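What you see is the complex with one protein chain gone and the rest in place.
The block that comes next holds chain A.
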Amino acid sequence: MALSLRQYFMKQSSSAPLAVFRIAFGLMLCISILRFWLNNWIEELYIKPHIFFSYYGFDWIKPIGTSTYLLFFICGLSALLVAMGWKYRISIITLFLSFTYIELMDKTTYLNHYYFVSLTCLVMIFLPANVCFSADAWKNREILADKVPAWTVDILKLLLATVYIYAGLAKLNSDWLLNAMPLKFWLPTKNDLPVIGPLLSTAWIPYVFSWFGAAYDLTIVFFLSYRKTRLFAYVTVIVFHGLTALLFQIGMFPYVMIVATLIFFSADFHQKLINKIGKMLKLGHSFTAPNKSFNYTPATNRVILTIFSVLIVVQLLVPFRYLLYPGELFWTEEGYRFSWRVMLMEKNGYATFYVHDSASDKKVIVNNYEFLTPLQEKMMSTQTDMILQYAHFLKNHYVALGFKNPKVFADVFVTLNGRKNAQFIDPHVDLATQEDSFKHKNWILPFNDTIKGF
């Protein structure tokens, strides 16, 4: 075992998959940034709001006003440079930092696929993704190589595998499998689509989608890894993500996954792809097939492998941290983020905040829209850490308005996957006195139902 593991880490494989991944991923990100910009979301999400919900421990990451446009420009540009492989190391580090900074500014916009992008960028910082078919290698033929350590390609596969398999595991619950929720809610809303529209309001199709979705997520990487099933699996990838793009508003994610999963194809496939592009650009055979190996120095090798090992262990454990919290995960959402739980819930909340003046015993009801964007209000109303952050903001705001030691209470009602709305947090707890932490928030009211499974 030890020997075979050592052998594995000595194994070399083609550098072409890394190059294709780098180009496709960089271009996708660049398009995403451009799309974000053109949709005017920079303004809507990062400039207009009065307050921002920072992540616990990351409140030093502040929104930067109109300079946010510059930040997005840098991010988009570095994505393009990564695709080109020009000043790769600097570009990918810049991409990782700028993208992650953007995501950390406001958790309102948290999406699993943004987290996936950040993680992938982080990993790519350490990969020799510029030794093949890159501007760097074009300028400096010394670094050109067509062989790289096999694990540098496999780490990306592993990353994708965790995303899919954890997303699949998360679907193994009674709401998803037995009640076909929330698909039973979502699919009929698209029943005016041509051809498939009428199907979407049938009673059985949400079950088919739910079970197929779970099976897909759990098994797709295995079918992609096995040569004989690969082509069939990839067609499934396209159909599955194509359908999700059609049915749900999930932006670029389906397309990112469609190109990212190309990494599972053979070295031969990628080499052919590169040869073809090389021929089109008239780059010459010696550039696309240099017949050289890339190796890290033993010390670098050790460092990178250590970093990756830690990363993988963390990746494997983090989605299970919810087990450390009491209560239903879908209800409390304690340990919900960063766990590849995608599209699992139709959750809606309505939160009314009351601020009591301790000196006069008077109270006012807060106009949430004075302070929050509709998106922020929607997200805040179902997530306890955001409720708490908002309550603290209100306390400070009303202190500035002359309230003496204000107490902040909230009536929050939440519906989850079609259940009737229920009170979400204890309305008698003064939220101004509660502090955020990784501990369980004991002012979350119990969920009066059970959801079995992961």
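Quick note on the criterion: a contact is a pair of C-beta atoms (placed from the backbone, for glycine too) under 8 Å apart; a residue touches a chain by one contact, two chains touch by 3 or more; residues count from 1.
By definition in this document, contacts and distances are computed from a predicted model.
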Unshown chain, UniProt name, "Predicted lipoprotein", "Transcription initiation protein", "Aspartyl/glutamyl-tRNA(Asn/Gln) amidotransferase subunit C" or "Sugar ABC transporter permease"? "Predicted lipoprotein"
Touching the left-out chain: which of A:F21, A:F265 or A:F403? A:F403
Looking at the full complex, which residue from A:I51, A:L375 or A:L445 touches the chain that isn't shown here? A:L375
Listed in rising order, the chain A residues that touch the chain left out are 39, 41, 44-45, 109, 111-113, 172-175, 177-179, 181, 184-186, 188-193, 198, 201-203, 215, 218-219, 248-253, 342-343, 346, 348-350, 352, 357, 360, 362, 364-367, 369-370, 373-375, 378, 398, 401-403, 413-415, 417-421, 449-453
